[in-house]
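One chain of protein is taken out of this complex; the other chains stay put.
Take a look at subunit A:
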Amino acid sequence: MSLAPTNADMVVLPNPGAPDDNSGKPGFSVNLRQSGIYIAFAGIVVLFTILTGGDLIAPQNISNIIVQNSYILILAIGMILVIIAGHIDLSVGSIVAASGAIAAVLMVNQNVPWPLAILLTLLFGALIGAWQGYWVAYFGIPAFIVTLAGMLLFRAITYMILGNRGIGPFPDSVRTLSNGFTNGYLGNIGLGALGGADLFSLLVGVLAVAGFAVTQWRSRAGRLRYGQNVDTLVVFVAKIAVAAVVVMFVIVQLARFRNLPWVLVLLAFLVLGYSVLSQRSVFGRQIYAVGGNLQAATLSGVKVKSVMFWIFVNMGVLSAVAGIIFAGRLNQANPTAGNQFELDAIAAAFIGGAAVQGGVGKVVGAITGGLIMGVINNGMSLIGAPSEQVMLVKGAVLLAAVAFDVWTKRRAGASR
């Protein structure tokens, strides 16, 4: 037999002889790594539901968890992109404070109409992001240093704007966005033993679930057409069903309380938009490429500096959004606002499966990570645990989540 590979003549031609085995074994470790975070979340919810005697999932409490954590979740969306690109942003807490201050000065002191004021505040956030992005991407200073400096700089700017006092109150529209609920546009409907619930909220929930199911189904059909691996129909339906039950449960509880919080609507759009952006857009793919191997991305023609720059601009804008929401919720811009938010956002991203080296992570993961922290906070305060215990548990969870990730990676590596 000659050394020539038997298929040499078929190179660069379709090769019918090649093993066409697409049925990559459903590696248990891979699945565990990807879905571990959701299982953990479910476990934590169940645990605290039992510990609080069901108070955790009471209508008003679910609403509280969403509203109280909304700004951290918004920050986590931006943070996961920064971390995927291989960087970090320590300044987001200070940007939250600074943009809250700007919004307050514009709306309260200068009487700028609130839509314009929000727009200007977002622009301010973008400018801050551009400032940091410039130093990181084009000047080449590690983001850790740039944003550590930013943490001090923007806190200082906040104090310069506000002096040592708060500014408020905010216009009603802004307060409604942060704290308010959709109106019962269609009136109430009886849900038997559960009592009355808002029909509009329920319809939104049903539409959301239906939309989710349809897009997933179409995506699955598309993959099938291209001969790709998909979940079996049973698994697929089961996944959709679980998602539908969870979403509808939350919606029903909210509808029984005070309808949908506006921040939930905002958050839903942000999560959806950024998930699609990160997974499906060229820009999103380039974020992963830059974080996975900077040099390889550069040599593949990715404009890496521009990618990094825009990621920080985006982080600035989302920080400004969080700043407005937070200030509106307190009905006051405060110089100490947003203190340590960066740590919560970073923790959310890492609990949600981001890798320290970059290149790995998902928006939905970061949101789940943020919710895990939120549920721990909320659940422990419901059972009356002192704050040092809450801190203790959150620290342990962060460490455990990353340790689990490292462990599964090492196991996957050893099985080479």
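To be clear about the criterion, a contact is a pair of C-beta atoms (placed from the backbone, for glycine too) under 8 Å apart; a residue touches a chain by one contact, two chains touch by 3 or more; residues count from 1.
Please note the rule applied: contacts and distances are computed from a predicted model.
Novice: Please identify the absent chain by the protein name in its UniProt record; candidates are "Heme exporter protein C", "Xylose ABC transporter ATP-binding protein", "Electron transfer flavoprotein alpha subunit" or "Predicted Zn-dependent peptidase".
Specialist: "Xylose ABC transporter ATP-binding protein"
Novice: Kindly state which of the options A:A193, A:L233 or A:L299 is in contact with the chain not pictured.
Specialist: Going through A:A193, A:L233 or A:L299 one by one, A:L299 is the residue touching the chain not shown.
Novice: Need a quick check: the contact residues on subunit A for the chain that isn't drawn.
Specialist: Against the missing chain, subunit A presents residues 1-5, 7-8, 10-15, 18-25, 222-223, 225-229, 280-283, 285-286, 288-289, 292-293, 295-303, 355, 359-360, 414-416.
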